[in-house]
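Structure, as structure tokens:
The complex is shown incomplete by one protein chain, all other protein chains being positioned as in the whole.
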Amino acid sequence: MTLDARLVVARPAFTLDVALRVAPGEVVALLGPNGAGKTTALRALAGLTPMSGGRISLRGRPLHTLPAEGRPIGMVFQDYLLFPHLSALDNVAFGPRCQGVPRAEARRAAAVLLERVGLADRAAARPRELSGGQAQRVALARALAVRPELLLLDEPLAALDAHTRLEIRSQLRRHLADFDGATVLVTHDPLDAMVLADRLIVIEGGAVVQQGTPAEVARRPRTDYVARLVGLNLYRGVADGSRVTVGELALHTCEQLEGPAFVAFPPAAVALYRSRPDGSPRNLWQARIEGIERHGDNVRVHLDGPVTAFADITPAAVADLDLSAGQRIWVSVKATETHAYAA
Amino acid sequence: MSSTAPEQLDVPGPRGRTARGREVTGRPPWMLVVPALAGLAFLILPLAGLLVRAPWSTLLQRLAEPHVLEALRLSLVSATIATAVCLLFGVPLAWLLARVEFPGRRLVRALVTVPLVLPPVVGGVALLLVLGRRGLAGQWLEATFGVTLPFTTAGVVIAEAFVAMPFLVISVEGALRGADQRFEEAAATLGASRWTVFRRVTLPMVMPGVVAGAVLCWARALGEFGATITFAGNFPGTTRTMPLAVYLALETEPEAAIVLSLVLLAVSVVILASLRDRWVSAP
Partner (left out) sequence: MFRRLSRWAIAAPVALALAGLAGCGSGGAGPSAASPPASGGGGAKQVTVFAAASLTGTFTELGRRFEAAHPGTTVRFNFGSSATLAQQITQGAPADVFAAASPATMKTVTDAGLAGSPTTFTRNRLQIAVPAGGPAKVSGLKDLAAPGVKVALCAEQVPCGAAAVKALAAAGLTVTPVTLEQDVKATLTKVRLGEVDAALVYRTDVLAAGGEVRGIDFPEAGRAVNDYPIATVTGAPAGDLARRFVELVLSPQGAGVLTKAGFEAP
């Protein structure tokens, strides 16, 4: 294990306490809502926020006893923090220079890195002359230039517009794949996390609430936050065979379970009817429309009833059904579209 | 699943700067323009008074007098050295005040501004009491190194530095407080020691503030009168700077005093304006 850490940061109204293990070459994403403590965790790893407890060991050596400048890390900040008075090349050469590499050599190494991120022609540019995507790549090159054993990325794509983000995300994925140290990535964007990370650690309120591969987490969310992130309706109930009781509602699933269980289904699996449908599917209940909003190409309908749920339907369906807020409506979900797992 | 990203946080990027300079349209409000013009008039009318009363016919002849050039040279040299001294000590002091938490920091910050409120003549006396022949440090300096500061050009520099340093410290401290400290953190993660961070990141980033402070400091040192005449005395060639020459000239030849003042003004305006274009207004 390259990185093995328990990070404890106690603040008056908040305590972060998370354990973290990252294998060589592995990319771990810390995912969580704003204020969950994920950036604090990253700063603690970097030595920028003092820890009130815990330890960090990197390749078996203690890291938490070293100041930030003594840690073999590279960090990419959310808004990059490229030094505005230095050219792109000198930004990248900054780290090696601090490590005592002669100027000419540091600049040569920096040029190679800029070439690798595809910015050889922007070496002389000042940060304010760079586009967001270019600045992000310079920031990555700068972090990699110190040959870190641990790479820390704080919301690396958050400052980019949607289009650039797509492109930079795939580039970043390639660069992370080439990197053989441990990588810890902080993001609130599930897509970034899914694409970039080998493993997700979901943090809420300063504690780890779920971890696993992106596929596991996406399939089996364990908190409302994760469910929302991955776009699923999620309920916690008690299973008895193929039936899970959630409050007053009994949901039929395909899995056989006993005891506390989660049931999840995507909003697109929810069908809406003006009147009680014939052939009566297994999961049917009446709900009230709380709100209707655009969601991508579809329309998302917020439903309140025995359980709250989201339904994604086409705009045409909205017109056909003549839906409006406050209306009562029939809701159905096929058992085959649901997924139940032990809580 | 990919389309269900619930929120797209709009985080301002490093290029957010361009978005901030939004054009404000409409005429400037008279509530601001009228006092602004009054303030301007207040500042430049006395200058106009000097210009009107200046003996233009004999101006060049007076300027060529050796004692004028001597006083001017002394003023420029001593103000420049004093500014260098202030930079050498003032910038680290500003850094300490802005970046290091220590008990009594507020008190220290207040003490730094003492020379601003102290009448300069009193400042000069205070300097004499410490660095004069009978002063605490002055006695020791004379006994140990045979150095006496009063009545020397070094004394002029010390008096000017004493009075001018707060301008530099306050200006640089403000710049340091305004600077984004996360750049310093970024430098630390790249392995930069605190000294390297200061030298290669902090200082370049607050350079406009340092230059603005140095300019203020220099201007204050150039016009320094009270502390200089009290601490360093008034002797042509060694301690008689332009303001002292102006004051003496007022005793006998007010016209000569006006000429000297205009020279001082012209030289400082030229230097400050050129510096400003080069440094202070730079983005």
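A few comments on the model shown:
The first chain written gets the first letter, and so on, giving A and B; residue counts start at 1 in each chain.
Assume contacts are C-beta pairs under 8 Å (C-beta built on N, C-alpha and C of every residue); 3 or more make two chains touch, one makes a residue touch a chain.
What you see is a predicted model, and the numbers here were worked out from it, not measured in a lab.
Put simply, the hidden chain is in touch with B once you look at the whole complex. Which of B:Leu59, B:Leu96, B:Val125 or B:Met207 touches the hidden chain is settled by the complete complex: it is B:Val125. On the side of chain B, touch with the chain left out of the figure occurs at residues 31, 125, 128-129, 132-134, 150-151, 229-230, 232-236, 239-240, 244, 247-252, 254.
Here, only the chains that are shown with their structure count from here on.
Averaging C-alpha coordinates per chain places the centre of chain A 51 Å away from that of chain B.
Contact residues of chain A toward chain B in the complex are 46-48, 67-71, 73-75, 77-86, 94-95, 98-99, 127-128, 131-132, 135, 142-143, 145-146, 152, 155, 158-160, 162, 188-191, 194, 218, 228-231, 295-297. Against chain A, in their complex, chain B makes its touches with residues 1-9, 11-15, 17, 180, 182-183, 185-194, 196, 200-201, 204-205, 207.
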